[in-house]
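Omission of a single protein chain aside, the complex is shown with its protein chains in their original locations.
And now, chain A:
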Amino acid sequence: MAGKTLYDKLWDDHLVRQNEDGSALIYIDRQILHEVTSPQAFEGLRLAGRKPWRIDANLATPDHNVPTTERSAGVDKIEDPVSRIQVKTLDSNCDEFGITEFKMNDQRQGIVHVVGPEQGMTLPGTTVVCGDSHTSTHGAFGALAHGIGTSEVEHVLATQCLIAKKMKNMLVRVDGELGKGVTAKDVVLHIIGVIGTAGGTGYAIEFGGSAIRSISMEGRMTICNMAIEAGARVGLVAVDDTTIEYFRGRPYSPTGAQWDAAVEAWKELVSDEDARFDTLVEIKAEDIQPQVTWGTSPEMVAPVNALVPNPDAETDAVKADGIRRALQYMGLKADQKITDIQLDRVFIGSCTNSRIEDLRAAAEVVKGRKVAPTIKQALVVPGSGLVKAQAEAEGLDKVFVEAGLEWREPGCSMCLAMNPDKLGQGEHCASTSNRNFEGRQGFGGRTHLVSPAMAAAAAVTGHFVDVRELMQ
């Protein structure tokens, strides 16, 4: 019998019941809640007179709607009434049901996918769900993590289980050594460029190979975060020493004898040598350059030194049409240099790239430089209050502010423009977030996805530039 993949092991470990029709009940160890997709789920519980199955499996924090400007006046002073109500509702629901919540001005508050791992809530071998598609992030720790809808949030609250069907296994292996200035974000954008935004549909993707092994936990989270942009609800990285070290001393990590037992168990969380994957994608690390998306889908991506593609050179009529529409929306010309794209705003943040390592990389580039005068706004939004505090302890906030970037309070911010941070119509933004869909960062806004270092380089030059040129 062939060995098991990491995904197979996680699935088998959580199987409560297999139904004849192929669906199954899997047990959920951890659920993270935020203000946008939870209110109706709580309301559903109330209407049905149900209680959460297990309080201690849940953790909540508001992130999507919270303002990232000075907010010490509290939730009552959130200007947008709809946002205010959603944040207050999360607070009152958590109070009513006894769920642990890091409220807006708690230092532990932040983006759900930053907070979960940071607290050791997400642990290797757990199942993690959240009403947010980027829950795939948590797979970086060898956890089985799914984004779910509101009715499923309620289902998990009430039953501690999810109705799921087993996915297929894909291995994306990145071998070799990453070049200087090439980051995890470039790796995942490159992968999406290779397999396409639907390439991972129906699969759990495991990222492996020597290049992935050499990447830090922060970087692995960036990669798994965007598995969903490749169509896969689940991204995974096998557990190794880097994973285990990450959890030492986290607030919800096991301690003492339980730590030792946990580490023993976690070491099993790798795909067996003889495991069978349905699909294998092999990538050479040396082929990966700093990436920039030029279009309106994450697969519309190219190396920074390339040209914007020409639809006339595309033989597939549907694709050519897609390129034409994207260029039209983005206000770009075929065959223009990517480095000639002028920018209006820069956003460094989001669950993809708002961790300490991301901020360090951006600060290193802007240090001693100034934001270009043509840039209207350059935002740095840390992923959590703890990341913010750490960055301030390292003096990164001063580096940013001296260079002319704004240093903000933690939240999702301009990633989806549900709070006041938005792009104006037609504005180009170098953004470290994960989606470049039409209107994502504001009506008519034009998003280019890049790494934090590339975003910082764009901020100080006013256009895209190969960050390696600034690293001499």
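Assume contacts are C-beta pairs under 8 Å (C-beta built on N, C-alpha and C of every residue); 3 or more make two chains touch, one makes a residue touch a chain; residues count from 1.
We adopt the following convention: contacts and distances are computed from a predicted model.
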item	value
Protein name, per the UniProt record, of whichever chain is missing from view ("Non-ribosomal peptide synthetase", "NADPH-dependent 2,4-dienoyl-CoA reductase, sulfur reductase", "3-isopropylmalate dehydratase small subunit" or "Multiple sugar transport system ATP-binding protein")	"3-isopropylmalate dehydratase small subunit"
Option from A:68, A:109 or A:126 whose C-beta touches the chain left out	A:126
Among A:12, A:56 or A:79, residue touching the chain not depicted	A:56
Hidden partner interface residues of chain A, rising order	16-17, 25, 27, 29-30, 39-40, 43-44, 47-48, 50, 53-54, 56-59, 82, 85-86, 89, 100, 120-121, 123, 125-126, 151, 154-155, 158-161, 163, 252-254, 258-259, 261-262, 265
